[in-house]
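Every protein chain of the complex appears in place save one, which is left out.
Labels run A and B following the written order; every chain starts at residue 1.
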Amino acid sequence: MIPFWAQDATHAMALLSTLMPLVAFLAIMLGTRSKEKLSAGLSIGAVAVSFGCSFLLLFRLWNLREPLEYSTRWVALNTVEIPFGFLLDPVSLLMLCIVTLICLLVQVYSLGYMAGDPGFSRYYAFMSLFAWAMTSLVLSPTLLQLFIFWELVGLSSYLLIGFWYEKFSATQAGKKAFVMTRAGDVSFLLGLILVLVYAGNLSIVEMNSPGFAGLMPSTMVTFAALLIFGGIVGKSAQFPLLTWLPDAMEGPTPVSALLHSATMVAAGVYLFARLFPFFTLSPAAMGIILFIGTVSMLLAATMAMVARDIKQVWAYSTISQLGFMIMGLAAGGYFAGVFHLTTHAGFKALLFLCSGVLIHTFHTNDLFELAKGGVRRLKIPMVALAVAAGALAGLPPFSGFFSKEAILAVLALSSNPIWLGAGFLGAFLTAYYAFRVIFILLFPPQTATESSDQLSGLPSAPKPSHHEGSSMTLIWPLIILASFTLLLGFLQGPLENFLVKEDKHVLLSHGVLGAWLPFIALFFALAGAGLAWVEFGRQGARQVGFAERVPFFRDLFSQRWYLDHFYRFFVDRVVDRGFSRLFAQNDNRVIDGSIDAMSRGTLETSRFLAFLQSGMIQYRLLASFAVMVLLSLYFFF
Amino acid sequence: MPRFEIKGALSMQIELAGFPYLSAILVTCVAGLLVILLLPEERKAEIKWVSAGFSGTTLLLCLYLFFAYDKSKGGLQFVEKILWVPSLGIQYFNAVDGFSLPNLLLTGIVFFTGVLTMWQLEERVKEFFALYFLLVLGVFGLFVSMDLFFIFVWYDVSLFPMYLLIAVWGTTRKEYAAMKLTLYLLAGSALILPGMIYLYAKSGLHTFDITALMQPGTFTAAQQKFAFPLFYLGFGILAGVWPFHTWSPVGHAAAPHSVSMVHAGVLMKIGAFGVLRVAIFLCPEGWQYWSGVMAFLAAFGIIYGALAGLRQTDLKYVIGYSSVSHMGIVGLGLSTVSVEGLNGAVFQMFAHGIMTALLFSAVGYIYDRTHTKEIGELGGLSRVMPVASFYFILAALAGMGIPGLACFWGELVVFIAAFKVYPVRTVVALLALVVSALFMLRVVQRTFYGPLPEKHAQLNDVSFSLGIPRMILAGVLLLFGLFPALLFDVIETASIPFMNGLPR
Partner (left out) sequence: MIVPFGHVLMLAGMLFLLGVFCTVTRRNLIMIILGVEVMLNAAAIAFVGAALHWQSLEGQAFVLFIMAIAATEVSVGLALIVYAYRRSGSFDPSSYNLFR
């Protein structure tokens, strides 16, 4: 009954790297929930094993030419066959390494962060579930298996976002995340069924093969591509389904780090990269996707400019960067998109983990409160935060610079210059809001700092409740990720060789702007950082951004372009008070009403007839005489 | 297999293939019923143990049948046939195939776990379990019977105890609900009976044997088109087909927990199974003719149930409406006229039965402790009863179609099959996935998350022994979610030959 059986060492390693977290999850849920240390140890051990295996796999298959596929029969129906297996190719191997690395670091970090929480074991169980779902998603050989784990990723993020279930906002955010991504998933499922109906098969390798175009008419390919992209929109929080992601901050900070870097939201972009050749079959779909990516990138960047909550800023920046990746991919830059996904996973996890240390120490999410509390004294987290912000802004020598530059290079190749312009604008805004955070934190207004120093102990100024610098489990992941962020950019060449085996020269030419492109990009980034310095950093700055000075923009941006209002309106008024009420009333009034009216009618009629049955013998006699008379009249005349 | 015929003085013809396991299930139910009736009223513990014992025996028999069924051979197995009334051609004819086996197993599981769920019943224990056994006897009989006349008899046997079970042991508006349910279901049987007699008269074969009546050419296309809606609506009322579904939330909400479990878990399956076994088997051309209407009603029911459930404030009403929605998926699968549709529909019958039984079982525990089903009065239960909450949340997740739990497969296969035939209706039905996620999570959020009301702070979590029925159900949900092939392989032994045998 066990359909999984290792065929060779590679297969065994793939099995180990995906199944270990599941084993940990089951063990914690079934046995060790009451023993916190053991649960955490199990979970971390499991993810460490899968991390080790995935790196071994990466080295082992570094020179892989053809994708390696293992599959076993899982469900075989008359016309639908659903195998279970693994597909090992460069992009999945790379992603597997990122996922397991980030999971491992975040779980180690959580040892310190979540210490003392009543749901400690549950937390690690869900983390393991998450790791299992994500690693299996990455290695899925068919779209259907991918969909299954896609849903499980959604489920585990729901559980983790709503982890503090006694907090209303947390459960609300979890629900919102699940339902909004579910809307995307339904679209994904439809696209998947569409492909299945035409191609009869959901193998990713076949969908990506050049012969696939012959199986489906091109309009159907466009349809299917857009429907599948709907799933990506939900998962990667692109326009218009983007508002769940900032709310997802309600979960514990390590969860946010995981969610925003390598797992939940990255799954969407990963799917895009995974099916990249399939998407390129439809230029029309690619155009629409490019547009949506651009819109999300810019919208989210404007939202990030005015947010006061440190995690919110990073959340918006996630949406923005994901939009950037999708732009890169949609413009045809396969490597650029995947490379940015890789670097982004590193620096975004770093951003969140650093913010986690700050929040953990000062118990507030508000930027200005944090600054007043004196976060600048936390040396290592602040340095790491600055490194990550530099990467986010695209400053050399951090990894973000290289990947962003790769994407801009691809955009420069496209025929319409508007995309490149949007890319530059995005780079400018990104640098602005990233350094806005850094400067606010580093340079609190002078008066505030003094007053907090003098009036220490007042509740208005949050004081560090833990030892400065916190425990080593919190710090080590930061150092590792920071060095990762520093080094990864220089691995661009080898990674490109690994991911794209042929045609790499196409990507190296830089279109009209030629070799100037990196410098222009750098110029925009520096301009953004400089504007942030002028407004927030320099002595006596008012610390009010240019967007905040115009009330219209301030409201528009901080209300997320009123998208949430629209959804609230839609769910409350249209779904809840519209259809739902209509149908519930229909049940009560129309259907039940008519049935009850029928029953009442029957009762009334029988009551009327019962009146005739008075039990008086004389009425019966009279009736029988009358009948006799009538009968005799009838017979005799 | 040995086949022998006995022609005795009573001129009874008996045809048996080995030990009569199917009759053994029915006899076990009857024996349990008799033993319960013979026990004195005050011996409540003994009555419960006897019930558990007999229902456990039926479960074991069902499990044996499920695994002993020869999948490579397929077709009808464990046949037992006795000519009961020769003058009318009524046979006591029992057999199982790939369609009835999953339902049989489902009934066994729900029956046993239902008895365990009512372990803490104190009021009129004897009568309760006696009626409960009678109810399940009818259900078992219907699933194994291959004779039209007996199907009708078993159908009514299973209806009769429902009224008393709800009206005596029920909760919210129980008399109203019991009466409503009985009237609806009797209306259903009032449609089935003429259909049955019509077919019996038109066939001219002088038999109620389904295998004989389903031979192609027995009925003309016009006859099938006439008879199909009778059976479809007659059984469909029991399956909660929109717009004849309103009995189900009301009935579910009023019934005692284990009766809700049987009711939503199994009785609604009787309806769907009746549509399959009688309407579709006997009138395949009528089926093809009416399938578009079926698909419309089913798709609309799916979205309607989900949306109407969104506004309910009673936990059991919510589950009732989710049942309407899920049974719509069964209906959608049946309406596709394809192997995949039948596979998915039967799988969904099984999966929904287990899932909804788990939901009601979990709600039963919560209701017994908190004495309320109003969502507004609950909240934060995860803290005091994490295990009980876990069961409910697991079942709710299954209801949302999370992979890894059984319902996912039924829904997936049905949607794949339906999309090929009715793309627009399927898209409408798919939207219900979002809505059902919304309303299930809303219930979970308001019931189990958030702050805990003062008065519930002292409640105990479910103990190990009381958790057994929920454990079984959750385990089954996971097992068939991870290895759906276990069930699909059985169903395919029936669906592929059936579809191949259809006249094209």
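Please note the rule applied: a residue touches a chain if its C-beta (ideal position, glycine included) is under 8 Å from a C-beta of that chain, and two chains touch if they have at least 3 such contacts.
Values in this document were obtained by computation on a predicted structure and should not be read as measured data.
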Legend entry - Shown chains touched by the chain that is not drawn here: A
Legend entry - Given A:Val590, A:Leu603 or A:Leu622, the one touching the chain that is not displayed: A:Leu622
Inset, instruction - Could you please point out the chain A residues that touch the chain left off the display? - result: 614-618, 621-622, 625
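Following the convention adopted for this analysis, only the chains that are shown with their structure count from here on.
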Legend entry - Residues of chain A defined as touching chain B within the complex: 1, 73-80, 147-149, 151-152, 155, 158, 162, 165-166, 168, 171-172, 174-175, 178-179, 182-183, 185-186, 189-190, 193-194, 196-197, 571, 575-576, 579-581, 583-584, 586-587, 591-592, 595, 599
Inset, instruction - Can you check the complex and tell me which residues of chain B touch chain A? - result: 179-180, 183-184, 243, 246, 249, 304, 307-308, 310-312, 339-340, 343, 380, 382-383, 397, 401-404, 408-409, 412-413, 415-416, 419-420, 427, 430-431, 433-435, 437-438, 441-442, 445, 448-452, 483-485, 488, 492, 495-496
